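For this view, one protein chain was removed and the others were kept in their places.
Chain lettering (A and B) follows the sequence in which the chains are written, and residue indices restart at 1 in each chain.
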Amino acid sequence: MKKLDNILKNPLVSTVLAIILGFMVASVILLAVGYKPGQCLAVMFNAVFSRPKFIMNVIIKSSPIILTGLSVFFAFKSGLFNIGAEGQYIASTIVTTILGIILDLPPLIQVPVIVLGGVLAGALLGAAVGFLKAKFGINEVITSIMFNWIALYLCNYVSNSERFHRPESDGTFSIRDSGFTNLFYNWKFSKEGREYLKNNQFLNDAVLKTDFSLNFIIAVIMAFVVWLILYKTVKGYEFRVSGINVDAARNNGMCVERNIVYSMLIAGALSGLAGALTVTGTGSHNIHVLAIFENNGFNGMSVALIAGGTPFGCIFAGLLFSGLIYAGQSLQFKTGAPSEIVNIMIGVIVFFVALTQFMPTLVDMISKRRNKDV
Amino acid sequence: MKRSISSVWTYFILIILFFAIIIWMSFSGISIKTGLDDDKDRFSVAMVTDTGGINDRSFNTSSWEGMKEFASRTGSKARYVESVQSSDYYTNIDKLGDENVDLIFGIGFGLADTILKSSGINPELNYAIVDFSYGDDTPDNVSGLVFRAEESSFMVGYIAGMTTKTNAVGFVGGIAGQVISQFEYGYRAGVDYAAKKRGVNIDTKVQYAESFSDSAKGKAIALKMFSDGCDIVFHAAGGVGVGVIEGAKETNNFAIGVDMDQSYLAPKNVLTSAIKNVGKAVDIVSTDLLNGKNIGGKTFSYGLKEGCVGLPDENPNLDKKIYEEAIKIQEEIISGKIFVPYDLETFKEYQKR
Partner (left out) sequence: MEISKDYAVQMRGIMKSFGDFKVLDDVNLDVKKGTIHAILGENGAGKSTLMNILYGLYTADAGEIYLNGEVADIKNPHLAINNGIGMVHQHFMLIDKFTVLQNIILGSENTNKFGVIDMKKEKKRVIEIIKEYNLKVDLSSRIRNISVGMQQRVEILKALYRGVDILILDEPTAVLTPMEIDDLIDIMRDLVKNGKTVIIITHKLKEIIRSSNECAIIRKGKLIGSVKVEDETEQSLAEKMVGRKVRLSVERTPSDFGKDVFEVNDISVRSIRGIQTVKNLSFKIRQGEIFGIAGVEGNGQKELIEAIIGIRNVESGKIKINGKEIQNTSNLNVLNNGISIIHDDRHKYGCILDFTVSENMILNKCRQKPFSKNGLLNDSVRDKFTDELIEKYDVRPKNCKNMRMASLSGGNQQKLVIGREISNNPDLLIAVQPTRGLDVGAIEYVRKTLIDLRDKGKAILLISLELDEILDVADTISVIYNGEIVGTFSNETADENKIGLLMAGGKNNEKIG
């Protein structure tokens, strides 16, 4: 029994259990609203695993939420709640798009310059939130939410502005292709590329049919960078101290206010990177009028929550989340289940995974009760 | 921090394992039977709405009606996917591409880019785009569907010009562009035509909502126009127009509907509608493909002649005499007697005549 308890307390085991439990509860919900759960789960499984394209898409779509997840995670470790990841993400897409349209440099310079521009935009927005908190004690949640809306409407403004608006659309022009971070972009649409890919079903599916890009690799590297900053540098150590115990930080020679600004700056930069890479690497390489938030930042909060104690958890949480979203879309396609039901399902699964962190306590409680009964 | 170092290694091993599984899975292409893909062999068409949604009571709805009509007549499969915002376009078009659909419609020029991109990636699939022409650059697997909406707009413009009592009418556009220009200048030409006939000056106010879905904005614009003296407002703005009609209802003025007979939205306050029967065009193109015609790489234009634009059969709020005159004008447009402008340049030309 004790052995079992220890196995259950293992974070990996309990996460897997939580996912299974989440799917079980989701099945009950599906059944209740009249869909066949087995069929739905099979559809979701197929939607992710049945073609290389699908897996690649899940990976590609996970990159921005891994990065915003890291952003929220980083701020959280420093005792801050970065609900502004969404706004920082949007601000970065705006700046990246504008720079990507205006500038015309060789790709090797263009890409870093416009990505850096976006990162800077996110970082500045984050730092502004941090500054307002450090200087005037304004709660970062409030300012972040305000900034989210400012970014959203700024995005709509730029999308409709004369300089950038592309006629016959609700968006801007695409950035110059010298700013793309897609891999093999020109090659895969060239004649030779198409010929070559035709003969390789796997690559054809995974490379041609997707926004095959560097983004995921960069996201993984960033997880490592976040870990390095937090656990291997003096500043990161200070962030973590401030995150857990502000008084202790203040009484041990740390300038808490400055750390708040720095830490929000870094968190903002991570969200900014998410935005910049999304513009350079995916979709139509532009921004467009937003009716509602696209949730890249807000999903980051869920990702950080699921991730548990380490930045590497964000990678898996991001993949899980993006897989669920992607599979959810397919579910909606194949069975006609309304998107609300799909979102409820995702919510339930995330909820159970988030509960994982309380698994050890739960196991303790159950084993105690068991001992009592004996 | 030994703990976290060892956990780093655990994570690395996990990552590698994870990707090993993924790669293995994707090579072998694991899939579970779901029992949903039974009728793979049936001819199937599908559409992706723009941000107006399937219930925009305008051209998305109209397209869907046409598609349903086509499906029930030929026993084909039809389906639609809604887009909440334009970032959904690509996902939706792309997902449909995975579903064995024979012809994918993008409804509205907003999807033009996406269709172009998808058609390049998936040369084996067929696409059609409503309200957009790629001109000479149309890919081999894409068909463009455009409408001579200026023709029906001219007719409602004429009707508005004949009906107005305040000698001021309005026009609310969606997002400015070539398509909405057709409506605007056709309408204005029609109003002018009526003004000349009556020998009065009629003021036409024009405003764009820069959206196809923000009905609150449509209502606000309409209310402003009515308070500025207009008594008839024509809209060509998808979901925004729902607000325009609401505004007409509230102030008890007239609105002119678009795309479909929109009188059901406000039976007493919709004067008439400039019908653009997208559904019919969708039906025609789908049928052509089903019958084995090569429709790719071309742009098809539909107007009064093809019966794809026009007026509703019943117009209870409309003076019978004016309606009959309008029908006469319809004949003249079809026969080419009346030249109808469709953009600023042709409108200037029209005014000179």
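Note that in this section contacts are C-beta pairs under 8 Å (C-beta built on N, C-alpha and C of every residue); 3 or more make two chains touch, one makes a residue touch a chain.
What you see is a predicted model; the values in this text were computed from it and never measured.
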item: Candidates A:E162, A:E195 or A:D247 - the one touching the absent chain; value: A:D247
item: Selected from A:V113, A:L203, A:V225 or A:C255 as touching the chain missing from the view; value: A:C255
item: From A:K135, A:R163, A:K198 or A:K232, residue that would touch the chain that is not displayed; value: A:K232
item: Hidden partner interface residues of chain A, rising order; value: 231-235, 237-238, 240-241, 244-245, 247-248, 250-255, 364, 368, 371-372
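The rule is simple: only the chains that are shown with their structure count from here on.
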item: Chain B to chain A touching residues, read off their complex; value: 1, 4, 7-8, 11, 14-15, 18, 22, 25-27, 29-36, 51, 81, 84-87, 90-91, 94-96, 98-99, 109-110, 112-114, 117, 120-122, 132, 175-179, 210-214
item: In the complex with chain B, residue positions of chain A that touch it; value: 12, 39, 42-43, 45-46, 49-55, 160, 167-171, 189, 202, 206, 208-209, 220, 227, 231, 283-284, 288-292, 294, 310, 312-313, 315-316, 319, 329-330, 333-335
